[in-house]
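Every protein chain of the complex appears in place save one, which is left out.
On to chain A.
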Amino acid sequence: MELVADILERNGLVFAFVVVGAMMMISGFLSRKLTRGRLQGSAIAIMLGLVLAYVGGVNTGGESGLADIAIFSGLGLMGGAMLRDLAIVATAYGVDLQEIKKSGAAGGLSLLLGVIVSFIVGALVAAAFGYTDPASLATIGSGAATYIVGPVTGTAVGAGSDVIALSVAAGLVKAVVVMVGTPMIAPLIGLNNPKSAMAFGGLMGTTSGVAGGLAATDKRLVPYGAMTATFYTGLACLLGPSIFYFMLRMMLG
């Protein structure tokens, strides 16, 4: 037993291919048998992955879900930012450049709107839960943009570490609900063409959320959504600690 675990640990990435392959097979089977193909296999696999990530996180107290369990550590490399970004870039192969040009205006506007809407919604929720100081509101609003922006704003404006931790949690929740929720709301919001995918990517901004959510909806939309989402975090890091914070300070005196 120890021997097996040792081999799996030493060949982590290779074992990760087996694990994900098994997850996809189970999900494909469930998709066909339980939902008659209505819910895509990849959507089920992503949900299964999130459940396993929760189990792993609770059992180890670590930050990387299932990858915190030694024999599954290869999942961290396979699903890490490096290979994820390489695969996202690869999906652009065969993308229609005309489509991007046509959707450029909508995509750019979606970025700005997406950042502003997330800030406002996050700050409103924080206010509803009893926060009144501009630093906390700005930090949680930034967390509602993505979990990277929360700490950036929080550190810059001097928010408490508990508030920064909450802002990260808000961003993580967003990434998870975008992954799970996108295939469900896609028919309601007309998310079935490249232009709406570009708008969606800009409005959501969370790269992991958009990457997972569009994969579970329609793989062909991925490059369009990912392309705008990739500008979001930078824009939010720019606006969060500056304009957004100053506006809150002005409004709250």
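Operating definition for what follows: contacts are C-beta pairs under 8 Å (C-beta built on N, C-alpha and C of every residue); 3 or more make two chains touch, one makes a residue touch a chain; residues count from 1.
By definition in this document, contacts and distances are computed from a predicted model.
Trainee: Out of "4Fe-4S dicluster domain-containing protein", "Cytochrome c oxidase subunit 1", "Malonate transporter MadL" or "Asp23/Gls24 family envelope stress response protein", flag the one the UniProt entry gives for the chain missing from this complex.
Mentor: Record says "Malonate transporter MadL".
Trainee: One chain isn't shown here. Among A:I100, A:A135 or A:L248, which residue touches it?
Mentor: If we include the chain that is not displayed, A:I100 is the one touching it.
Trainee: Going by the contact rule already stated, which one of A:I71, A:A170 or A:L248 would touch the omitted chain in the full complex?
Mentor: Only one of A:I71, A:A170 or A:L248 touches the chain omitted from view, namely A:A170.
Trainee: Among A:A126, A:A159 or A:L248, which residue is in touch with the absent chain?
Mentor: Checking each option in A:A126, A:A159 or A:L248, the one touching the absent chain turns out to be A:A126.
Trainee: Take the complete complex as the reference. Which residues in chain A touch the chain that isn't displayed?
Mentor: Listed in rising order, the touching residues are 16-17, 19-21, 23-24, 40-42, 45-54, 56-58, 63-67, 72, 75-76, 78-80, 83-95, 97, 100, 102-103, 105-106, 109-110, 113-114, 117-118, 121-122, 124-126, 128-129, 140, 143-145, 148-149, 152, 165-166, 168-179, 181, 185, 188-196, 199-200, 202-204, 207-208, 211-212, 215, 218-223, 226-228, 230-231, 233-235, 237-238.
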